[in-house]
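Note that this complex is displayed minus one protein chain, with the remaining chains in position.
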Amino acid sequence: MTQELVAQLFGKALSNPILDRMDDAASLDIEGRIAFTVDSHVVSPIFFPGGDIGRLSMTGTINDLAMVGARPLYITAGFIIEEGFLLEELVRIVASMRDAADEAGVQVVAGDTKVVERGAADGVFITTSGVGSIPDGVRISGSNARPGDIIIVSGTIGDHGATILSKREGMDFEVELQSDCAPLGRLVEEMLAASSGIHVLRDPTRGGVAATLNEIAVSSGVDVEIEEEKIPYRGEVRAACELLGLDPLVLANEGKLVAFVAENDAAIVLETMRASRYGADAAVIGRVAEVESSRPRVYARTLLGSRRILSMPTGEQLPRIC
Amino acid sequence: MPLPYLDEFRQEAHVRVLMEQLDEHAARLSKPVRIMEVCGTHTMAISRHGIRQALPKNLRLISGPGCPVCVTANTDIDAFIEMALMPEVIVATFGDMLRVPGTRMGLAEARSQGARVQVVYSTLDALRIARDNPDSTVVFFGIGFETTAPTVAAAILEASETGLDNFMVMSAHKVVPPALAALCGTPELAVDAFLCPGHVTAIIGPGAYEPVARDFGIPCVIAGFEPADILQSLSMLCDQVAEGRAEVELQYTRGVRPDGNPAARSMIEKIFEPGDAEWRGLGIIPGSGLAIREEFAAHDAARHFEVDVSYSREPKGCLCGAILTGQKIPRDCPLFGKSCSPDHPVGPCMVSSEGTCAAYYQYEI
Partner (left out) sequence: MCLAIPARIIDIDKQMATVDVGGVTRQASVVLLPEAGLGDYVLMHAGFAISLVDEKEALETIRLFQQLLDGMPGDDSGSAL
């Protein structure tokens, strides 16, 4: 596989007027404030039910842009490909990047590829960066949560993490599960159109909802309290977690968001989310409170009516026998 | 999709009424009662459902030595890590073990230094890795109690019968009754009753706890793992204490047969023989370990590999031993919250997210 071949392949599959110019850099017209982000993607397995590394590399960056309220516009992609990686697999990966771009209404405007020796990479690594424009008046940040805010998730939790785990070597589970991997730009646009009371948006990827809530609690200096029974799960995710001894709240999601919304706007935001294909299972899971003790914490109300502390997950999530 | 025989024992209405029952039964106690949950899986369930926070004021739950990871001694962990660092070796382990620190490093660190470490759900998966990698030796870390030991024994038997010579086990297995007896014999043991492990008992049978109740006068209830099971078992323990009884009672009737699981026990006996074992925090307990029998020496990693772990040390200053026997609390430990934290656990009580020190850490720091 030569560098030129790969470049040709990408140019064709991801074609758009800006990319087609083949200049050294893309020149872009963007209005207003800009959101700008980057993320590297390594995932094993590279192909999984519901997606692949290509789709994931697009949705990851698109969602990062959307989580500050930006409208995702342009993406650049860098590929590190291990020598010997199959061309047809690359074709599939690039095709799903194209599909994700079309689905989200973004364009890939620049790209780069490097082929490295066998063993210097594991199949393919993809780094994507993206820019988006932030509409006037939109101020969304993890530090904006306020006591009284209502916390909404956009759908079932843990689908991506459970899917990947079940496909890992050494696990061997059969599950009718798919990764939720999806671009959330349009969902966020609709939410912002419906309400100006959205304070925080975050996509709970690594570390899951537990990590996201802890991060927000700390950045905003508030307590967060969720009710366990209100969290939407797929039955299979719950079953897989029981089997492996994992808490679904720490599993990664790739097509979900958590929103902190002013109490008065919670109903309209929830309704808007449920009307979208990306938020059909959205649910209110909790609320924000003043810090009660020495530091911000996340509490989960259990079915006994008592509260446990939902701590920041440490390290990777591994199946337990105990 | 419902999970039969699990969901029923988590139903909110059941759990609430059992909580009320526990309040009533605890009210009959004349003094505060300390109950040790022996089993790490109970500890997990108790924490996950917020049971500790919901308990009546005069009941205290203490976490015992029943987390297989937490009680594995540094010498065993170090030996396994030495094997993991050998180029011809792939080590396979349950995920629990990955974060545990050894004297020099933990498994996760060994992996970042190039060791081939595979996390498996089952020994069946480890066997498959051995079949798929005929040029490597697969060493499985045998940790766990009577529940897990037969699954490892079965894998050794299969490897032996099918001539899978590149599958080996490093056995750090432990058995529960001698450890409980040792615990009961600790003069400072500050425990009034035991919540006994349902799944270990599914193998060894309820009779195994008779000496604890008879000789040491400590009430035992063998409990299931759902909140309703645990609450009901706590009520049963309160009754025993209130009435001055010390008996072995079975709450987990759906999971435990009167004679346990004889097939699983004979699988253990076929492959393993009793030996001494070192427990982190508790020291060496005679007869509490399982060593691979001579007949299966070909699959015994401890016999096959010579590793030097003379550098092995238990973490200095760690009070886990006293904490596991209920004599000390984490705040008594000079390392607590300083050099020992969930990100950098020094002792076993901090390793598992639900270990006593880790649990305290979440609430107090």
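Letters A and B name the chains as they come in the text, with residue numbers starting at 1 for each one.
The working rule: a residue touches a chain if its C-beta (ideal position, glycine included) is under 8 Å from a C-beta of that chain, and two chains touch if they have at least 3 such contacts.
Because the structure is predicted, anything quoted here is derived from the model rather than measured.
Peer 1: Of B:162, B:253 or B:339, which sits in contact with the chain we cannot see?
Peer 2: B:253
Peer 1: Using the touch definition up top, pick the residue from A:32, A:45, A:84 or A:235 that touches the left-out chain.
Peer 2: Reading the full complex, the residue touching the unseen chain is A:235.
Peer 1: In the whole complex, not just what's shown, which of B:267, B:282, B:320 or B:358 touches the removed chain?
Peer 2: Touches the omitted chain: B:267.
Peer 1: Please pick, from B:53, B:151 or B:186, the residue that touches the omitted chain in the full complex.
Peer 2: Counting the whole complex, the residue in contact with the absent chain is B:151.
Peer 1: Going by the touch rule given at the top, which residues of chain B touch the chain that is not shown?
Peer 2: Here the touching residues of chain B are 1-6, 8-9, 11-14, 16-18, 20-21, 38-42, 44, 66-68, 94, 121-125, 144-145, 147-148, 150-151, 154, 176, 197, 199-200, 202-203, 225, 228, 232, 253-257, 261, 263-264, 267.
Peer 1: Quickly run down the residues of chain A that touch the omitted chain.
Peer 2: Contacting residues on chain A, toward the hidden partner: 166, 172-176, 235-236, 238-240, 242-243, 245, 320-322.
Here is the rule we go by: only the chains that are shown with their structure count from here on.
Peer 1: What residues on chain A touch chain B, complex-wise?
Peer 2: The touching residues are 169-173, 229, 235-236, 238-239, 242-245, 247, 300-309, 311, 314-316, 318-322.
Peer 1: Please output the residues of chain B touching chain A within their complex, sorted ascending.
Peer 2: Chain B reaches chain A through residues 1-3, 6, 10, 12, 15-16, 19, 40-41, 44, 47-51, 53-54, 67-69, 92, 94-96, 98-99, 108, 118-121, 125-126, 128-129, 144, 148, 227, 342-343, 352-353, 362-363.
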